[in-house]
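See structure below.
A single protein chain has been omitted from the complex, and every remaining protein chain is retained in its original position.
Our next item is chain A:
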Amino acid sequence: MENLDYARLQMAFTLGFHIIFACIGMVMPFFMVVSHYKYLKTRNPVYKKLTKSWLKGVAIFFVTGAVSGTALSFELGMLWPEFMKHAGPIIGMPFSLEGAAFFVEAIALGFYLYGWDKLPEKFHWFTGIIIGVSGVASGILVVSANGWMNAPSGFDYINGEFTNIDPVKAFLNPAWFTQALHMTLAAFVATSFGVAGIHAYQIYKNRNVDLHKKAFKITIIIGTVAAFLQPISGDISAKDVAERQPVKLAALEAHFETQKGAPLYIGGIVDVEKQKVTHKIAIPKALSFLAFGDFDAEVKGLNDFPKEEHPPVAIVHYAFQIMVGLGVVLMLAGLIYLVSLKKKNWEKNKYYWLLFVLMAPLGFVAIEAGWVVTEVGRQPWIIHQIMLTKDAVTPMPGMKYSFYFYLCMYSLLAVTVTWLMNRQIKALNQNPN
């Protein structure tokens, strides 16, 4: 593998790592303030205990997200100096706003963490809301910068020079809204089902059931709502990609020949050499309908584009299948929860809880797969149709070692954080005060 491949691997790995922590850091504050609100209403000490233990989780995830985010803001430049040199001045606006939002979040977290019994109750609770809102704002802003890479706008590209820069237009690029909506909902789905699964496991093991049931209820409701909204946002995204990045749409469907009334492939094994997808389920005309809202619309195939502009088709196709498949599974899990509201005796069944334990990691797998779709699907471009990824990479050789260095560091960090969370939960069950 070349330097470029290692640089890409490192970027993928560190982003993939950061996304998990960022999502949890973004969504968990909302669970925390809901539980805190219930405590203020009912004065039931169980809610206070739950709030405080979630808060410890938020603090640990926030700091891990913050340091990995700091690392990323360096890495963007260190791995892709040519990209940042030109893109920096154009997409500076979301990044500078993100800096501000992140700052607000850190300030609010400082108040919330250290403000118990020191600040007025309502103000203290309100600082928790600010943590959540500014966290979500940060996420949206960063995704908007990524949207610009998919839908570059706010400049004229003349003879290899970026001129007439309009930072606001670049910020509000055509992809920002669809991507930000999809990602925010995804963060809510993944984190809610993730946290719900952890509490379901404790109920399954019959530990401190009263507290864990309260925790499960708060998280699963938020998760279910988000899971049902996600397909709508997915549909908006698909139509947007179909229009702006037809080659990406063709890759994620492994759709080789241009065709009217194109079928939708579910699953399947891609053979790029023979341009075939075997072992699939094909739904006639469905792709045309989903992409353009018309059963007979023409969907461009990969062969309509020069070969050197094709993204790695198989990876993108598989990742897309995984993302959509898991999204559907989580929606069904949400449905099971809704039904269980009527059928009270389900809760007594151990397997009911085990089911939600199994759902815990799926949302995060779907998020990673989704990012593979959007990032690998954009290749070979770093800025769609403007700059190639290989022209942006650092001139420094030896990225191999850098990649392994980050791999070790972040793996160690992930193991430590998991271990710490486990200790938090154990401590929560041991001291019933």
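What we mean here is this: a contact is a pair of C-beta atoms (placed from the backbone, for glycine too) under 8 Å apart; a residue touches a chain by one contact, two chains touch by 3 or more; residues count from 1.
The criterion applied here is as follows: contacts and distances are computed from a predicted model.
Enquirer: Match the chain absent from this complex view to the correct UniProt protein name in "Spore germination protein (Amino acid permease)", "DNA-binding response regulator", "Addiction module component" or "Cytochrome d ubiquinol oxidase subunit II".
Expert: Going by its UniProt entry, the chain not pictured is "Cytochrome d ubiquinol oxidase subunit II".
Enquirer: So which of A:Leu97, A:Val133 or A:Ala297 would be touching the chain we can't see?
Expert: The one listed residue touching the chain not shown is A:Leu97.
Enquirer: Residues on chain A that touch the omitted chain in the whole complex?
Expert: Missing-chain contacts on chain A: residues 56, 59-60, 62-64, 66-71, 73-74, 76-78, 81-82, 84-86, 88-90, 92-93, 95-97, 99-100, 102-104, 106-111, 113-115, 118-119, 163, 165-168, 394-398, 402, 405, 409, 413, 416, 420, 423-424, 426-428.
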